[in-house]
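Yeah, one chain of the complex is gone here, protein chain that is, but the others are all in their spots.
All chains are identified by letter, namely A, B and C, in their written order; residue positions are counted from 1 within each chain.
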Amino acid sequence: MSKVFVRFKRTQPATAAILHAQKMATQLSVITASRKAPRLLKLRPEDLIRHQTVTKAWSLFQAEERAEQEAQLRNQYQSTLDAVELLQKISPRLYKSVTTPDNNITVFPRGGLRTPTEYPPTIVWRYQIKPN
Amino acid sequence: MIRSGIRTMASVASKENTKVINSGLILSRIPIVTPDLTEFEKKYYNYQSELEKRLMWTFPYYFYFRKGTLAERRFLKAQKYPVSKQPGVWYPKGIPDIRQNRERRSKQDVILPKEQEDINESLEKISRPVVPNPRTTKADETGDLTSLERKLSRTLYLLLKNKTGEWEFPTFQLKEDDALLHLNAETGLRTLGGKNINTWTVSKTPVAAYENNNGSDITFFIKSHILGGKFDLQENDTYSNFAWLTKDEVKNHIKTDYFNKVDCLLSKV
Amino acid sequence: MIFELIKNNSKNLPSWRQGNSAVFTQIRSSTKKAAGSRTSMKDSAGRRLGPKKYEGQNVKIGEIIMRQRGTKFYPGENVGIGKDHTIYAKEPGVVRYYLDPFHPKRKFIGVSLSRDIRLPTPHFEPTVRRFGHLLVSKKKNPKLYKEVSEFLPRKTELAKDDILKGLQQREENRTNLRNIFKTFLQEEIKLDSIKNDEDLELCLDYLIRLRLCLKNGIPLSESQFNASYYLETLQKLQNRRLKQSSEELTQQQEKLNQLTKLINQSISFDNNFNIVKFLSQSDKNQLRSKLIENLKALKSESKYKEIQQIFDKSKSTEGEVPVSSYLTKSEEVSLRNKYLYAVTNEIVNPTLEQLKELQKKNSSNKKNKKVKNKTGDILIKRYNYETHHVENVIRQRPSL
């Protein structure tokens, strides 16, 4: 019986599959939480109290800010109300013009108001406006 | 309010001519940069960010830098590596606990590799380093009150100095019979400060009323923002000077009762 | 039609299948079979559910009141519920079906102990309960009496021997302690006012109790009160039991007070709860400061053998107050760590000669194994955080 050699396309050895699986396992282990999470932060009683103090102060500070803001809004509303009521007494014509809705005026400006950023733009203010 | 107005119209009609009505304008320039942080806020944010760094998961650099690339090599080179653990060695600060190049007991500092810094490079070059503009401007240094570029982090209000030497918000008398408050204010502003100004009046409703001269003279304030252009004081009979001022400066410039009226309308920021 | 379809399709089949076109799979159409199948034969016999006792009927303990699937009725007062939700009586009485305002969506079955008690019973009133057990008379039924009174649950029965053994052991320990205290009282303190054995026994009782309290972490003054009050109460109870007069009691208690006062003034316990002569707090403070000075002096002269002797109780000399009697346990440990075991010197990156010397020292020290881990020089590798290198260090500690 004569042997005939045949050329085949070279295939991967059987161990390649195992290597592939190993690679997958390594990649998965890299992204698992347990490998990325830091150790628990354990504070001593003294530091925990200091932390609590800071947190408390911050929350109180925030509450104070909020209260101030709300009070200002309330005052603004009251001020507007007072002004309009006074106008009603003095000049009914102006009062009517003020209280009838007018869509043109409430439209937000075309260029818009610029949102504040952390650093100013290179051109801080545009001094020339385009004539309409 | 409208309904009640109609009801009382007849009864007050006779009084209409006895008082002089002015329309005042609170013209503001809104902040250009974010508000300045107080010392407390700054330190609190610093503390929180330090805590976050300590508690954050290890930075997955392999997600951002492909293996074997130049960028990865540059990034890895920039990092500071923690003390590694060796068997049989005494570590006075505790045995290192290292996973993925990070000491798990302390914070991780991710250091970005520094780009080549050359500020003089031309603006066209896209890869030039980002250098932010300063938050203080020339106007701050010179103390120019008329500049719109001063105090970028605060809201500025336009104040005018009248011939008697008193500072006030721009005030214009309603002369025509059919004049409207906000329109009067807007036209008044343009006759005073030139045409080169772009403003946006938020509403035609007055936000406050101020009675002076024993109540014979009433000013209704209209709120408006300056969007572009500039206020350039023209030759006129009533006002001699102008200034863009923050709330605390406004308080120092105007009368107390006048300020109390507009106190709640001015922004703290 | 299906047949045709298969035939037509078979044209597309490979040649080796085309010839056998007669082979096709069987297809079932959806028709009901004429005969019955397993699915229809699942009906079981009725489960005989429903009430077995009605409202107002009398029941005895354990009688079933209701059989049900799920809790159509909930068990109310004096009834129980089985694993198949059967409701049964737990007390003899009258069956009641009722609603409870605390659970508005539920129906309840209860047993009321007598016909005139309505259910549910008022929420804030004491519950009406039946005792149910029968008295076993010693005279009438001695056999049952013996059986019942001697019965112990299995677990208790099994643990009994161990418990008794433990009791005996503790009793033994206590007698040993008593003996130690007795000799101490008689030989070291020689109190004059303890004249008779009765007084001595009382003192010993007091001391045993005092030591127990101290050992359990009760503060000294509290312990002293506890011990004397314990004995006082026992005396009072004995007085009552023997029906003695109240004068006798006051006499006894005065005696007790005298003795406890005397003992409190002449005896204290050291930090291992051994009996020692009395030391006041100021004495203790004085002794402590003296000791610390002494230790400092000895350490500066590196006389570690002497320091060890101070802390070693067995080697302490006659007449000297032992350390344990005036230092607390933690103080003693911290002082020992500070003056006896602390590192005196460090040699970083030692030379070869120094290493050889260390080896020689350690080989000679090997015999004394007990103190070895805390004394004697050691060589370790230590990480240096400034240079980022591991360095060899010889840490020198007093060798004994």
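Structure notes:
We adopt the following convention: a contact is a pair of C-beta atoms (placed from the backbone, for glycine too) under 8 Å apart; a residue touches a chain by one contact, two chains touch by 3 or more.
Convention: contacts and distances are computed from a predicted model.
Candidate names were "quinol--cytochrome-c reductase", "NADH dehydrogenase [ubiquinone] iron-sulfur protein 4, mitochondrial", "Large ribosomal subunit protein mL38" or "Cofactor required for Sp1 transcriptional activation subunit 6", and the UniProt protein name of the unshown chain is "Large ribosomal subunit protein mL38".
Note that the undisplayed chain, when the full complex is considered, contacts A, B, C.
In the complete assembly, the contact with the undisplayed chain comes from C:N226, out of C:S112, C:N226 or C:T375.
Checked against the full complex, the candidates C:K143, C:R241 or C:H388 give a single residue touching the omitted chain, namely C:R241.
The omitted chain makes contact with chain C at the following residues, 61, 123-136, 138, 145, 148-149, 151-152, 209, 212-213, 216-218, 222, 225-226, 229-230, 233-234, 237, 240-241. Touch with the hidden chain on the side of chain A covers residues 41, 43-47, 49-54, 56-58, 60-61, 65. Listed here are the chain B residues that touch the chain not shown: 35-36, 38-41, 43-44, 46-47, 49-51, 54, 92-94, 106-107, 154, 246-248, 251, 266, 268-269.
The rule is short, and it goes like this: only the chains that are shown with their structure count from here on.
Of all chains present, the one whose mean CA position sits nearest the global mean of protein CA atoms is A. If you average the CA atoms of chain B and of chain C, the two centres end up 66 Å from each other. Between the Cα centres of chain A and chain B there is a gap of 18 Å.
Residue positions of chain B in touch with at least two other chains are not found. Residues of chain C in contact with two or more other chains: none.
For chain A in complex with chain B, the touching residues are 30-31, 33, 35-39, 41, 54, 58, 61, 68, 72, 75-76, 79-99, 102, 105-106, 108-109, 111, 113-114, 116-122, 124-129. Those residues of chain B that touch chain C in the complex are listed here as 83, 86, 88-93.
Per the touch definition, chain B reaches chain A in the complex via residues 1-2, 4-5, 8-9, 12-13, 15-16, 19, 21, 30-35, 40, 44, 47, 51, 54-58, 60, 62, 97, 99-100, 102, 104-105, 108, 132-135, 137, 148-149, 152-153, 174, 180-182, 196-198, 200-209, 218, 220-221, 225, 227-230, 261, 263-265, 268.
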